[in-house]
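Taking it in order: structure first as structure tokens, then the write-up.
Only a single protein chain was left out; the remaining protein chains are all shown in position.
Showing chain A:
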Amino acid sequence: MADSAGAAPPKPSSSVKLVLLGEAAVGKSSLVLRFVNNDFQENKEPTIGAAFLTQKSHLPHRTIKFEIWDTAGQERFASLAPMYYRNAQSALVVYDLTKPTSFVKAKHWVAELQRQASPGIVIALVGNKLDLTNESSDTSGTPSTTTTEGAAEGEENADAAEENGDARKISTKEGREYAEEEGLLFFETSAKSGVNVQGVFTAIANAIPETQMKTSKTQAAGGGTQTALGAERVNLNKRAEGAKEGCAC
């Protein structure tokens, strides 16, 4: 397959391929819908295969056009995923703050991306459904139980806790520490209320080096140089991202 970000004539804005990964029903499509249309739908239908959307993000000095691949989350569709994250310059790995299993799954995706995706890929870890927790700031969440039984019970508890306003199962600290460890951007968002959603995409846009995007405009040559650049940057990048981590939230 050819390079996937099919930019025909060179545009004033540079384009960035972004892929969303994460367990089923964590809110990937909802995040995209919020970002692209500033809209939210309860009970969104599951994504089958993948969906493709675009949206521009305006930064002070440049405009970035996100080409967003929103993938199906169910485990079964995993065999399709490599096709979507191939050549992606950035990835959103999403989990549900109220669901420990989704955090485990997110870690798997991060590992897979680090192993298989382009070397320079900018990964953002996003804990969604902040609206189900009782506040947007850090609560000293109890460490989550991740055994299967615990998870199942946890979900019941989540429903019960929702009434009290806090169904959080993954503390901000836990998410942030993991993100720092792996050199990821980190956010907690709510697609429902819109909290932090723009922030995620802006941060990704900022984290993508300008050089990389220039090459992505001229696609034919872009693919090659891009990966070359990525390979060069491999070491620097991780540290750079790690440094950025502090101001991410």
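The rule is simple: contacts are C-beta pairs under 8 Å (C-beta built on N, C-alpha and C of every residue); 3 or more make two chains touch, one makes a residue touch a chain; residues count from 1.
In the analysis below, contacts and distances are computed from a predicted model.
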| item | value |
| --- | --- |
| Name per UniProt, for the chain absent here [options: "Rab-GAP TBC domain-containing protein", "Sedlin", "Mitotic-spindle organizing protein 1" or "tRNA (guanine-N(7)-)-methyltransferase"] | "Rab-GAP TBC domain-containing protein" |
| Candidate in contact with the missing chain, chosen from A:V19, A:V32, A:A72 or A:A179 | A:A72 |
| Candidates A:N38, A:T54 or A:Q116 - the one touching the absent chain | A:T54 |
| Chain not shown, touching residues in chain A | 1-6, 8, 24-25, 41-54, 67, 72, 74, 76-77, 79-80, 83, 148-149, 152-153, 155 |
